[in-house]
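Apart from one protein chain that is not included, each protein chain of the complex appears where it belongs.
We call the chains A and B, going by the order they appear; numbering starts again at 1 in every chain.
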Amino acid sequence: MATTITKTETVIGKRIRRKEDPRLITGTATYVEDIQMPGMHYAVVVRSPHAAAKIKSIDTSAAAAIPGVALILTGKDIQKVAALPCGASLPGLRVPDHKVLAQDRVYYVGHAVAVVVATDRYVAKDAAEAVEVEYDVQQAVADPEKALAPGAPAVHPQWPDNTAFTFHQEGGDIEKAFTEADIIVKERIVSQRLVPSPMETRGVVALWHAAEKSLTLYTSTQVPHMVRSLIAQMLGLDENRVRVVAPEVGGAFGCKLNLYAEEALMSFVAMKLGKPIKWIETRRENFLTTIHGRGHVDYYELSAKKDGTITGIKVKIIQDLGAYHQLLTPAIPTLSVLMLPGLYRAKTMCADIVGVFTNCVPTDAYRGAGRPEATHGIERMVDILAAELKMDPAEIRLKNFIRNDEFPFPTATGLIYDTGDYAAPLRKALEIVDYPKLRQQQTEARAQGKFMGIGISTYGEICAFGPSPATPAGGWESATVKIEPSGTVTVMTGVSPHGQGEETTFSQITADELGVPMDDILVQHGDTSIVQYGIGTFGSRATAVGGPALYFAIQELKTKIKKFGAMLLESEEVSYTGGKCVCNKTGNSVSLKEIAGAAYRAMKLPPNTEPGLVATYFWEPPNFTFPFGAHVMVTEIDPETGAIAIKRYVAIDDCGNILNPLIVDGQVHGGVAQGLGQALWEQAVYDDNGQLVTGEFMDYTMPRAHMMPWIESGHTITPTPVNPLGVKGVGEAGTIGASPAAVNSVVDALSTLGVRHIDMPMTPEKIWKLINARKA
Amino acid sequence: MIPQQFEYSAPKSLDEALSLMADGGKLLSGGMSLIPMMKLRLAAPDRLVDLGRIKELSYVREQGGALHIGAMTTHHDVETAPSVRAKCPLLAETAGFIGDVQVRNMGTMGGSVAHNDPSADYPAALQALEAKILLKSATSERVVTADDFFVDTFTTALEPGEMVREVIVPVEDSSTGTNYQKVLQPASGFAIVGIAVRLRKAGGKIAMARIGVTGLSNRAYRATAAEKALEGTSGSDAEIQAASALVIQGIDANSDLHASADYRKHLATVYAFRAIKAALGRTA
Partner (left out) sequence: MTQPITLTVNGIAHTHSVEPRLLLIHFLREVLGLTGSHVGCETSLCGACTVELNGKAVKSCSMFAVQCDGAKVLTIEGLAEDGKLHRVQEAFWNEHGAQCGFCTPGMIMASKQILDRNPNPTETEIRHGIEGNLCRCTGYQHIVKAVQAAAAARA
């Protein structure tokens, strides 16, 4: 028997460059738009230029006359396509009928009115321009608070109060907390609408195989299996005859955790025409029609004792839903409620949500999805409380943190925090910046009339979505591991990575568990005809739920490997290590390759054992995970212009065990960029007529390289007991931690002027006005 | 994303281009403004005359105490040409602020000037430089001052059939100090406010001051009141402050999402101060 050691070095925890990258850096990856097929037709959607209007007439004759135009559909032609589903269920939720093309009315700028299909994308565009739609323009309302005011225009005429739902949750005796409080602080805090803006817009290629009655849909999505189930329902197809493929996906950040009108519409068009249909969203369309994030107006109240002990948290959330519910629209603010207690011990809370219709594109999940809004609110309120009590913001946090011996900690919102050491990342961050010295520098700077700010945020997260009973569509994840006859390993995961690097981290898990080289492992994902049913990538879940599923699949496989190993070694006691089975008595071994060969050749089988080496595991997580961390941002403000300079950014995150530090750092950096984007630059602005003023990169400020600080990223490690890998998820951490650190920093800088809150984005003009108003 | 159809020609000589333009062709130079507008269908010319092949339009020449910069000279070439950097550093510095690397590689002096975006960078510098712009048609040629050329938002002194042939800027000596300061509109990179300053000192006094302002109003302009206030002073902070306050005199400022009129005006005074200080520091 061979005794060569195939692999001794473990790879988990190492900075390993990604397996995905060779195709990305050579331009050979295949995104939806890169797919070409013979006979391909191209679709362009005709969209409403008005936020609220009745459709008087649609004239497609001029468009239809253009050579090359193959099909034009309007609202009346899509009656066989069911309405887009809302996956969230809340008591009393009002659900508008969300057709894939507008019927008699349009409800937001960009609302799809018709689709034009031609043999050439340039011709399709020309024809779309030639479709004439006559509108009877109605009054629109784009601001959620204005929409709630009496006499506001009704977004949906049948619901004149524009209220889609109300939601109430409380825990503990809130009245007592506020009656007995030494101090109550209140603030209105806005978390503005944001445009997720992945660099790849949405896109679809749909292909109908008439003879098989089967559909293939390539779509830029985070959730291919979910899209398959829902598309089958909407079009009345057999689910097993719908194949959905998420090819290379160019970023998503939550906005592709959805089912969009175009996915169903283009499938329908493909069925009608019998040709492959390609539709690629333009950037303008992406601004107008892909979901937005956030959109909160929150009224917070915090009760506390004079020593700084927080006793109660109240919030009223006004959630701008937009005109329709996309897949999870109404559920997002309920996540804010869950996150409300933050890292603090207070077990008394009360939250009310009003979900408001507006004549805007729907809001839905955007990186953090409800949790950044809550964390921003709570972290601002803690700073406001500290300022009122003249306490140090670090001290007040340390005082209120849940203590290490209190885990697992049941929160007032019904969660059970798994584990934590909340003071650790804060202490580490403060040490890195030399906090006492920094405060000393601040005192000196203030003496010179300078505005220097130190902002702290200590955030918690709900990640690894999640236990199935707590999620709309199942929260487990799946993995299949196949040892091929040659001994190479194929992993099929139900998650759908689009930049997070699981082809690499899952290879690392597999390499260590099976003792095989990274290069012998192939990780497949995103194709429903290859991969067993899966849930997808969102909510910092891929590694924390998909990883354990893979781990358990490998354990099952190892049991079988050992049976074959025992048979080949003619031993009863074998162990599997370093890619081989070893007889515990003789030390003889047999390699995985040899075992695989034997398992498929099947000349002889171990007792009660089938041939082959394949295992599939569906893992149901017992709980969410609850990562945490502390970010510190130091700013200096130009008193003349209000411009904010970021002098230092320290991010200490605790995401549990780290599989690949290179990838984790990348996730933190990108997350911080989006958090700072919200804090400083980004905003989706609708005017009173419901026109999106920031509807292109010309006006919507994306963070660019020269705007970003150098992020000093570090970690504490508190492994979670929720899964065997001890990993908690890190996709959203940076975003959640960054915006309160930024605002706390700038408010701290201006606190000498009596400033206690600033809404985002903190544009230089806003800061300049604050300085001016206080100086005057 | 997809422009309307048009006819295209790419003449190899200036004369050919002028005659095509006289027939109603729209000139295409770097295309950095025109093509995005065509893709959004905000512009839909029937005929494009591409100047890209006319070698005789891309040059920087020193002649008669002035630099002559051909219309098709790219921003990158203006930014990096040793002659511009040495002899008209304000223009080179300003070019470096335009757009981004890729835009500077394609965008041209003539295209930018003729487009006359009210928040473009060059016009501020050209005002401060008292530049002259050579206009040419199939039948005539004339020189106008920058101040006469930049008429209004996207409107210039160009007559139908005329094109920008070259831009003429003075050769500076070391007694002149210049600086361009810009507040970027953070999304697009255009100027919310851009201030170009050009100063000469003699005998401890500011003998000459020229200040060009862009982004603030419907057109780039020379802040003559501020210039006058500066001239004859020694350039103390108080004097600069007083002069800077005058750059917005009589100006009806633009207002948009990125900066209100009041804030724009305020920024103009702050950055005028900074640009004047910096320029003063660069005088010999």
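Things to note:
Heads up, the rule we're going with is that contacts are C-beta pairs under 8 Å (C-beta built on N, C-alpha and C of every residue); 3 or more make two chains touch, one makes a residue touch a chain.
Computed from a prediction, not measured in an experiment: that's the story for all the values here.
The omitted chain makes contact with just one of the residues A:A51, A:V190, A:A673 or A:L725: A:A673. If you put the hidden chain back, the residue from A:H209, A:R283 or A:R427 that touches it is A:R283. For the chain left out of this panel, the touching residue among B:S83, B:S188 or B:T224 is B:S188.
In the full complex, chain B contacts the hidden chain through residues 1-8, 10, 28, 31-32, 35-36, 38-40, 48, 50, 52, 76, 99-103, 105-106, 187-189.
Interface with the hidden chain, as seen from chain A, comprises residues 17-18, 20-31, 33-34, 36, 122, 197-201, 248-253, 280, 282-284, 498-501, 662-663, 665-666, 669-674, 696-698, 702-706, 708, 710-711, 734.
We adopt the following convention: only the chains that are shown with their structure count from here on.
Each chain gets a centre from the mean of its Cα atoms; for chain A and chain B, those two points are 44 Å apart.
Residues of chain B that touch chain A in their complex: 1-2, 4-5, 40-41, 183, 186-188, 257-260, 263, 266-267, 270. Contact residues of chain A toward chain B in the complex are 121-122, 125-126, 129, 282, 284, 640-641, 681, 685, 693-694, 697-702, 707, 763, 765, 768-769.
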